[in-house]
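Just one protein chain is left out here, and the rest sit where they should.
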Amino acid sequence: MVSVTLTVNGEKRSASVAPETTLLKLLRENFNLTGAKLGCDVGDCGACTVIVDGKLVNSCLMLAGQVDGRDVLTIEGLATTDRLHPIQKAFEEKGSLQCGFCGPGVIMSAKWLLDQNPNPSVPDIRDALAGNLCRCTGYSKMIEAIQAIAQDGAKA
Amino acid sequence: MKRRGRGMACMWYPIGFTVAANPSAAVVKVNEDGTATLLTGTVETGQGSLTILAQIVAQELGVATEDVHVVSADTDTTPMDTGAIASRTTYVTGNAARLAAEKAKLMLFDVAAPMLGVKANQLDAKDHHIVVQGYPQRKVHIGDVANRARVVSGEPPIGSGYFNPATVALDPETGQGKPFATYVYATQIAEVDVDDETGEVEVVRIVASHDCGTAINPMLVEGQVEGGISMGVGFALQEEILFDAKGRQINPNLTNYIMPTSLDMPDVHVDIVDNYDPTGPFGAKGVGEPTCVSTAAAICNAIHDAVGVRVTSLPATAEKVHNLIKAKQAQEQRQIAAAG
Partner (left out) sequence: MDTKTAVVEKKGTLLDAEALLRAPAPAPLVPFPIDVRVPDPSRQTPAVGQRTTRPDGRLHGLGQTKYIDDFYVPGMLFCKIKRAGVACARIISVDTKEAEAMPGVVAVITGKDIPVNTFGPSLKDQPVLADERVFHAGDGVAAVAAVTEQIAADAIEKIKVEFEELPPVLDPLESLKLETPGVHAPSANIYGHKVIKKGDIERGFAESYRIFEGSFRTQMVEHVPLEPHSSLAQWDANGRVTIHSTLGRITLGRADIARTLGIPMSRIRIVATVVGGNFGGKNEITTEPVVALLAKKTGRPVKCTFTRPEEFYSSTTRHPIIMDYKTGVTKDGKILARKIRLVLDGGAYCSWSETTLGKACILCAGPYEIENLYAEAFVVYTNKTMTGAMRGFGAPQVCFGYESHMDDIAKALGIDPLEIRLRNALKEGSFSPTSQTLHSVVVRESLLQAAQRFGWNGAKA
């Protein structure tokens, strides 16, 4: 077994897991943070996307042991008790999500993008979402929502 | 060198099952404050059908969409539904939901009539009120009526409805008959850039004009069209399940089964055709599947316009288009040589 202690959405958490456990499984099964999804388990679809130490990561490709001592941000860490995150609000207003399965991954990619670049162009946005597969929406309303946030100048 | 081309494709598509009965049932319960609950056996698969059904029930009861809560997809608690298939939910389940809401509404009218001093058939439900037709000053809040139904009349306003499209069986020899109650129509026009050296096709722009009867929620219709186009782009240019000689799939994974990412999608512009179908709920028909029907044809017609080659098998991969261009050039050389 491997012991890991990490910060998840601002809180210190620890777990003892089998060494081959992925970060994705750690989040979903040990911490009940089921926002990150298992779409392929091999890093192709992006449904498991989270942010580790400020970097965008496919959590199915990281081992739990690799996040020991690190800072992980998941979809559950964006909203507060009384406020949706601006990205979540924009996605809701524009109807950007349909079945929602790819949603958490896409929103984390969008957050990462807006953190790096508060005023992205459409090609920038398409680039940032390129690792997130979506079958329902054609990405159009996601791009619209992210553009709207950029135009509002809201801080991500 | 990149060559630009444009191509169009139009299509028609039916709503519901082919001839066979495909009913949907629904139950609408009006709460004592005038809000309501819809019970439906349909399955929300991401297309937003539950929101659409709430809008239909709200329209019938004259309340806001937010006032209608939808309970779905539980064989213990929701009435039967043939399912989220064949683009039938808005039309068939929508009609069932509207009929159920209408029955509950008529029960409310029976309670409201004496409150307003008129006959039940003089009433309308709109803007959260039961109002007298032609004399809207005389009205009562729907919550007051619903509450009175419970505490005074003892008639809980619960409406149950079902709908099945009207069809005529097809003759087994000639296929003649009326297989579907209604159809939708659409056109998509694609603009592409084809690299005449590599055969690579980039879809620049797609304009889509889709009929769905009344658009219950235009935002959700657009979402369906945009999503359908993404499936159409994949069908046209990228996706293919490959088999080896022994019949085993070679690429059963998302690394080697190529489907559209945000980088592959063109600019999409969606227009909804102004239309109304009297057989549908408030004139609505459906839109789920039609959205991906004409995309591949539009793209291939645009490729034809751009580089003069006809793709006859999908997907139109770069390799395929490149080979077609080379073959065309070779043929042109032969014709020039023969003429000369």
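Think of it as A and B in the order they're written, each chain with its own count starting at 1.
The working rule: a residue touches a chain if its C-beta (ideal position, glycine included) is under 8 Å from a C-beta of that chain, and two chains touch if they have at least 3 such contacts.
Quantities reported herein were computed from a predicted structural model and do not represent experimental measurements.
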Which of A:4, A:23 or A:45 contacts the chain that the document leaves out: A:45
Touching residue (missing chain; options A:93, A:115 or A:152): A:93
Options A:23, A:52 or A:75, residue touching the unrepresented chain: A:75
Touch residues of subunit A, complete complex, unshown partner: 1, 8-9, 11, 13, 17-20, 22, 28-42, 44-45, 47, 74-84, 87-88, 91-93, 95-104, 107, 133-136
Touching residues on subunit B - with respect to the absent chain: 6-14, 17-18, 41, 43-46, 48, 50-51, 54-56, 58-59, 62-66, 72-76, 80-86, 126-128, 168, 170, 173-180, 182-183, 185-189, 191, 205, 207-211, 213-220, 228, 231-232, 234-235, 239-241, 243, 245-249, 251-254, 257, 259, 269, 271, 273-279, 282, 284-285, 288-290, 292-298, 300-301, 304-305, 310-315
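The working rule: only the chains that are shown with their structure count from here on.
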Of all residues in subunit B, those that touch subunit A in their complex: 45-48, 219-220, 222-223, 226-231, 253-255, 259-263, 265, 268
Sites on subunit A touched by subunit B in the complex: 40, 42, 44-45, 94-95, 98-101, 125-127, 129-143
